[in-house]
Each structure stands twice: as C-alpha cells, then as structure tokens.
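This part shows chain A:
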Amino acid sequence: MSNLLFLSLFVAVPLVMMVILFLLPSDNKKAIRYTMAGGAAVILALAGYLTVDFLGEYNPENPDQFLFTDSAEWYSGALNIHYSVGVDGVSVAMILLSAIVVITGVFASWSIEEKTKEYFLWFLMLSIGVFGFFISIDLFTMFLFYEVALIPMYLLIGLWGSGNKEYAAMKLTLMLMGGSAFLMLGIFGIYHYSAPQGQDLTFNIIEIAKNHSMDIEEQRLFFPLTFVGFGVLGAMFPFHTWSPDGHASAPTAVSMLHAGVLMKLGGYGCFRVAMTLMPDACKEQAWIFIVLTGISVVYGAFSACVQNDLKYINAYSSVSHCGLVLFALLMMNQEAMTGAVLQMLSHGLMTALFFALIGMIYGQTHTRDIRELGGLMQVMPYLCVCYVIAGLASLGLPGLSGFVAEMKIFVGSFKHADTFHRFFVIAGCTSIVITAVYILRVVGKILFGPLYKVDKIQDTYFYVSEHNGEVHHNKLRDAVWFEKVATIGLIVSIAAIGLCPGWISNMIAGSLKFVNELFK
Partner candidate 1 sequence: MDTVKLLAPIVLALPFLMFFVLGLLGNKMKPNVAGILGTCGLSIVAIVSYFIAISYFWGFGRVGEEYSQEILFNLDWLKMSETLPGLTIKIGFLLDPISAMMLVVISTVSLMVHIYSMGYMHGEEGFQRYYAVLSLFTFAMMGLVIATNIFQMYIFWELVGVSSFLLISFYFIKPSAVAAAKKAFIVTRFADMFFLIGILILSYYTETFQFLDLTAVSGDHATLVHDRMCGEEFFGFLPAISTAMFLIFLGGAGKSAMFPFHIWLPDAMEGPTPASALIHAATMVVAGVFLVARMFPVYFFEAADVLTLIGYIGAFTSLFAAVIACVQTDIKRVLAFSTISQIAYMFVALGVSGYTSEHEACLGYTSSMWHLFTHAMFKACLFMGAGCIIHAVHSNEMSAMGNLAKKHMTITHITFLVSCLAIAGIPPFSGFFSKDEILVAAANKDTVLYVCQAFVAGLTAFYMFRLYFRIFWWNENESYKHHAPHEAPKNMTVPLIVLSIFTCFMWIEKFFPFFPDKITADRKTLDLEFDSVIAGASVLVALVGIGLAYWLYKEKNDKPDAIASKVKCLYISASHRFYIDEIYLFVTRNIIFGGICKAIAWFDRHVIDGFMDMLGWTARESASGIRDVQSGNLQKYALGYILGVIIIAFFVFCSL
Partner candidate 2 sequence: MDFDFIDYLTGQNIMFVVLSAIVLGCGLMSVLSTKILRAATYLFFTLFGIAGLYLLMNYEFLAAVQLSVYAGAVVVLLIFAIFLVKNLGHETEKVSCSKKGIAALASVLGIVMTLVIVFNEGIVPAVVGPTAPQVDMQLIGDTLLGSGKHQYLLIFEASSVLLLACIIGAIVVATKSKEEK
Partner candidate 3 sequence: MNLPIEAYLVVSTLLFFIGVFGFIARKNLIGILMSVELILNAVNINFVVFNRFLYPNELEGMIYSLFVIVVAAAESAVAIAIIINVYRKLKNISVESIESLRN
C-alpha cells in the first residue's frame, strides 16, 4: 500500500463512516452507536499499527525527519498546492492521542439520545479535521483540515450543549476563527517567501524548511501572526477566554475532543509551522511569548482555584497546562520540546478523562457546582476513584503521564541559564503546587466528606435539588459499562505513558533532534 493511501486512511475511515451513518436510519440508535464504536476501533488499530510501523521504520541515523511521505497534486500550476502527507514522531504521538480520545469520546457520548445521527456525523467531521491536520505536511491542506475541525464545534456546542450554549458556541467559534484569520495571513506570508527568488513557491513544509529562504524582516512579521493564530487554539493568555465558556457549555465528548485533541492542534501548529519554518524570528521574539505563556501557566492555575463549576476548573487548568506546552516549545531545545509534546499527550488524555467524568457526574446530578455536591465517593465509588486518578495525573504524580511531561519540560527549560528564563521556569514550577491546591479542593469537596443533598431511599441514592420551588430527585448510580470502557481506556493510556515513558519519549525526542541545530 502506498504511503499516501495508508496515511489517508485516517481521513478516509471517518469519511466512510460518515457515509455509512448517513445511510443508516436515524431512529436506529443502537446501530449508529455500534458503527461509531467499530469505526473508532478501526482508527485506533490503525494508529497503533502506525506507531509500531513508525518505530520499526525509524532509524536514528536517518536524516529525514518525516517518514511515509507522499504527495498528490491538488491544484496544479502556479499555486503548487499538494495533498502531501507524512509523519514524524510528534505527529504519530498526536495521532495516537487523537485515536484514543476519539474512541473514548464515542463511548462517552453513548447516552446521547437527541439527534444521535447528526451528532455523530459532526463528531466524525471533527475527527476528519483533526487527523487530516496531523498527517498533512502541506500548509494549505493543513489549514484546510484545521478549518474543517473548527467548524463542527459551533454546531456541536450550539445544538447539544448545555447552559448558555449559543453564546459559548459563538464566542468559541469567533475567537478561533479570529485566530485562523491571523494564521491564514501567516501561512500566505510563509508561502510567498517559501522559495528563493525565481523558483516555484511551495506549501510543502519540508521544502520550505529546506529552502529557508525567508528573510528575518519577513519572519518578524509573519512569525507572531502564525504563532498567535495557533496560540489562540492553544489557549494562550490573553486569548484563552473562549476555553472556559466553550468547555462549560459543550457536551461531554465534545469537551473531551476539544480539550483533548483540538487544543493540541494549536501547540502542534505553533511548533510545526510557526517555529520550525521561521526559526530566526522565533529566537528573536520568543521572550514575548515566554512571558505570555508563563503568565498562562500561573494565571490559569490561580484562576482555577476559585471557580465553582467543575468544567470551569478544568478549563482553567487546561489553560495552565496548555500554557506549559507552548512555554516548553519556546524553550527551543530538544528536551523541553519533547516534554511539550508529552505534555500535549498527557494533557489530552487527562483532560479527556476529566471531562468524561464530569459529564458522567453531571448526567446524574444535573449540577456541576461544587458547592452543591459532596460525598459522592460513597455513592459512585468507581467514578470517584477515576476522578482521583485523573486529579493525581493532573498534579503530576509519578507513575502517571503528567509527571513525565512536566519533568522533561522543567529539566529542558532549565538549560537556559539566564535570569529571565530561570524566573519563568521557577514560576512555572509553582504551578505544580497550585494545581495540587485546586485538584484537592475539588476532591475534598465533592468526592470526600459527608453526603450533601443526597438521600438514600431503599438502597438507591437520589440527588435532591430544588428548582423553582419544586423538589427533584435524580437517581444516582455508579458507572455503567460504556462509561467504564471510556474511563478505563483513558486511565490505561495515562498509566502506560506514566509507567514506561521511555519508548514514546524516545520516539518524540528522535524526531526533535533537529531543533537543537535549528535554534542554535
């Protein structure tokens, strides 16, 4: 099988699933769900195969950064747009992450009853965008998939969300679109200077990097545009405010996919497009963005400490963690960047788990306000233990994925010996304490402690809430099978990375060897 076809399968499988889903009757929800689960399993298998294959093919002596590259012409002639695919260690890691989050997301949205078919159609569209983005190495194709991934967000939140969903959907879409407007300018700028005078311009990342024909003056202009463009999606301060509202209103699986994968598009893009294609300006302007992302890290953590909505807490914690991703990328050395990619991976899994659990709890109590909950450990021990594990991963407990990423980031970042970097690295270190504070605050408040607003009637627990003078009893239960599948999948992945991080860390680090040279 040619490389082109093989990598395109990641886009093709969801596409085929969309067609199948389209043909299925919309009231046969069971068939729809099983189709989705099957398709997602196929993607996961593909991702696993890709990883194994990549590890097999990868050779440290190989000067080529990308493997499985291939290309098909799309718009011929002057524009020189190709559908080019190829993967390196970073994108393999991202594809693996996406595949895991997609399949767990399917299980987490098992209980969606309203417009199931349409929901999954948009969900697939989102995953097409995500996978397409990660496999492509042509800027134009990349941008295309980027937009494909963003648009379904609006509908998924606007239609299946909760709370102030129209506002949130609009805000999220507009801010991200605003970001992609910057991004488009940046990409066109890169394209315009992609080849030396007189040669054909190209969108191909590898060739652009090889040509390196952009002058520092142009880089100075287009680097911040591109970086901020992707940075908006990476929740960089001060462009992060879509995240709390968006996540709070989004349905469970969408939050998972968005925080778990879509936000990674930002970090990945910052690295792949902004930094590697414009390294000179990056070196020059890194300090600005280090300040901004350094603020993100601490600021998000502090903000999370006083939120009362579970999803807001996680959204702010995402701001903090994703800030750390960009922060580490800007350290511009192999160790920190490897840490950044690991952090993307770890944060993706962990936040997905968080949002899945919050969705599961919310689905029963119909409130996410931590002041209204308490003692859930006695009622739904399984979910609560998972929550504690997610929390521990988030605060960087060794043995779970967060620790590996954070330590790599800190050790890598510490290679910069000047006071400016030192200061921000140490500020970043404080976030691990603040993270502990807000995670334990939630754990202590809603999982531990005595039961609050929960009645036990004949061995069944009910959540008692009062709404407009009426008293509601919502039945509480522990996880059911599909919820268990989703959470176990994520926890196993988190623990797998946390317990034996060597292979994936080496895989990523191998592909990042060139950065030390590039940013020297």
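How these were chosen: all candidates are chains of the complex that A comes from, given by their letters.
One rule holds for everything that comes next: contacts are C-beta pairs under 8 Å (C-beta built on N, C-alpha and C of every residue); 3 or more make two chains touch, one makes a residue touch a chain; residues count from 1.
Since this is a predicted model, take the numbers as computed values, not measurements.
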Answering which of 1, 2 or 3 touches chain A in this complex, the right candidate is 1
Per the touch rule, the chain A residues reaching candidate 1 in their complex are 170-171, 174-175, 237-238, 240-242, 245, 299, 302-303, 305-307, 334-335, 375, 377-378, 392, 395-399, 403-404, 407-408, 410-412, 414-415, 417, 419, 422-423, 425-426, 429-430, 432-433, 436-437, 440-441, 444, 447-450, 500-502, 505-506, 509, 513
